[in-house]
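Note sheet for the following structure.
Here the complex is missing one protein chain, while the rest keep their positions.
The chains carry the letters A and B, assigned in the order they are written, with residues numbered from 1 in each.
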Amino acid sequence: MRSLRALIPLLLVLAVGCGDDGGGDDGGGAGGAAEPQTLKVGVIPIADVAPLYLGMEQGFFEQEGLTIEPQLAEGGAAIVPSVVSGDYQIGFSNTTSLIIAGSKKLPVQIISQGVLAGETTEEAWDGVIVPKGSDIRELGDLEGRTVAVNTLNNVSQVVVNTALKEAGADYTKVKYVEVPFPDMNAALESGRVDAAFQVEPGYSGGLAAGSENISNAYEEMAPNYTVATYFASKQYIAENGDVVERFRRAMQQSLDYAAQHDEEVRAIVGTYTEIPQEVLDKMNLPVWKSDLNEPTIEQTSAAAKEYGFIEEEPSLDELILRD
Amino acid sequence: MSRRVLGTALELLVPLALLGVWAAWSAGSETYYFPPLTDILETFADTWLFERVGSDVVPSLVRLGLGYGIACAVAVALGLALGLSRPLRRALDPVVQFLRSVPPPALLPFGILVLGVGTSMKVFIIAFVCLWPVLLNTVDGVAGVDPTQRETADSFRIGGRDRVLHVVLPAAAPQIFAGMRTSLSLALILMVISEMVASTNGIGYFVLQSQRSFAIPEMWSGILLLGILGYLLNVLFTIVERRVLRWHRGARASALG
Partner (left out) sequence: MTTLAVRRRTLPDAALPWLGLFGVAAVFELLSRAELINSRFFPPISAMVGRLAEEAVTGSFWSAVGNTLQGWALGLGIAGAIAVPAGIVIGSTPLLYRASRGVIEFLRPIPSVALIPLAVLVYGSGLESKVFLAAFAATWPLLMQTLYGVQDVDPVATDTARSFGFPRGQRLLRVTLPSAIPYIATGVRISAAVALILVVTAELVIGAPGLGREINLARQGGNVELMYALILATGLLGMAVNALFTWTERRVLHWHPSQRTAVAR
């Protein structure tokens, strides 16, 4: 009898001990226990952001406990202030704009790959095009002529200037004019500009109307040149590192998925843009990979400095969120 | 007399006081998009005095002047016709109401298509939008001419051109000028919008490019310049208006003095 009573405290201790172990698995465990989070992501209504929408459709973000609310903006100019102010948590912007922001010490950081150029010119979805019957045959002929770009002092000039340099031409002799992508073909075909640096869907549209391509500038810059990326404010990353990680994982899955499923991409782009379906079916799709391809970002930074778009290069360690 | 002095003093001091408040409030500012006023003023001096005057201010003002001038000329002529002719007014009213409701950025594609990427496109955009306030005010002014005046003109058998020049226009003048004044501030806004696209110089172009390249003190300095220009243009306008409407002011002796 006495031995049984002696066991009771032991049993109690064991019971409590077991209970503790059972309830103690809330420390940094499986993703399933993560808090659901809603993220406002600033994007532009172009094919480049299809992976985001595909990822939403396929549930990649849901698996990480994230609900994505895409915010359609007109351009990077509207997205960056919104991210900096905290109105959006994440944004999509071309790398050159982010480099310029970084060089001005704006607290933004690249968190994920967004869209890349083709590995070779076969996969090109961009090009410097000239109208039918133009006397311009190659890059060197552009000296002294007018070239339309979507945004001045930005990625278009970075790649076109570099292409001109490689071709032995003087890029300072080219007159750049800013014309939005949707208006570029009109300006080109009515002879208002001599050449235009277009991307899809205007690129195919232009070619279909008889314009000719003289340089796939993105692809000539570097294979799989990183054109645009997703970014967040440093403050948000510092306060929500876990959420950002989950976004990165889901985004990587989405990018890989998009790269494998052309048809689904063509279908989904029609849901958040007004690009007509016939155009979507025929255009060259952008390229997606999950690798950031950092050397091309370095390249862009150096080029931006060379062409005078920034005064000093930003520190890439500061600009890019490393693992 | 001393009231006048007090008035002038107030006019100069109040804005200065507000600037002082702004300077004090923003002095230690860390927020990226709201730099200290002192930074902005420094950038202003570097940029606009007088480096960029020739390259940006002059082209902008030339386009503004052309667009505004064309708008006023066309609007007064058209407004006169519409104000005097009720059938014409009724016929064109829907068209006028429709065209003036088109948001200016929506005109850009059409402008580029028809006029290209140069000065004429920008002048067109400015003129097109500035047209409407002047037109509407002219129509209102002309149609609202005091019936007594009209009947007097009738009984004196003043017709056609004389009537327009010496009865209708003078009577409608105050309202026409009210419209022109509204259009003047619109013109400045339109100047900026027209330089949003296909531009290589101009104040609006500078502000937008600064915005894009995150050069925030420069952006603010441009906004400041736009405000100053607007003020100066208005002062100019008031001087002209005062001369032209001298007789009317005398009759009405408004509080402006």
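Note that in this section a contact is a pair of C-beta atoms (placed from the backbone, for glycine too) under 8 Å apart; a residue touches a chain by one contact, two chains touch by 3 or more.
Note that the coordinates shown come from a computational prediction; the quantities given were computed from them, not determined experimentally.
Counting contacts over the entire complex, the absent chain touches A, B.
Across the entire complex, the residue among A:Gly55, A:Pro81 or A:Gly114 in touch with the chain not shown is A:Pro81.
Check B:Pro59, B:Gly204 or B:Pro217 against the missing chain and you find that the one touching it is B:Gly204. Between the chain not shown and the residues B:Ser26, B:Ser120, B:Asn201 or B:Asn234, the one that touches is B:Asn234.
Although one chain is not drawn, its touching partners on chain A can still be listed: residues 42, 44-46, 71-74, 77-78, 81-82, 84-85, 87-88, 180-182, 185-186, 189-190, 201-202, 205, 209, 273-276, 279. Residue positions on chain B in contact with the hidden chain: 3, 6-8, 10-12, 14-15, 18, 33, 87, 90-95, 97-106, 109-110, 113-114, 132-133, 136-137, 140, 143-147, 150, 154, 174-175, 178, 181-182, 184-185, 188-189, 191-193, 196, 204, 207, 211, 219, 222-223, 226-231, 233-235, 252-257, in rising order.
In this section, only the chains that are shown with their structure count from here on.
Centroids built from CA atoms put chain B at 41 Å from chain A.
Contacts from chain B toward chain A in the complex involve residues 32-33, 108-109, 112-113, 116-118, 197-200, 209, 211-216. Those residues of chain A whose C-beta lies close enough to touch chain B in the complex are 76-77, 80-81, 84-85, 97, 100-101, 104, 106-107, 148, 151-154, 175-180, 182-183, 186-187, 190, 192-193, 309.
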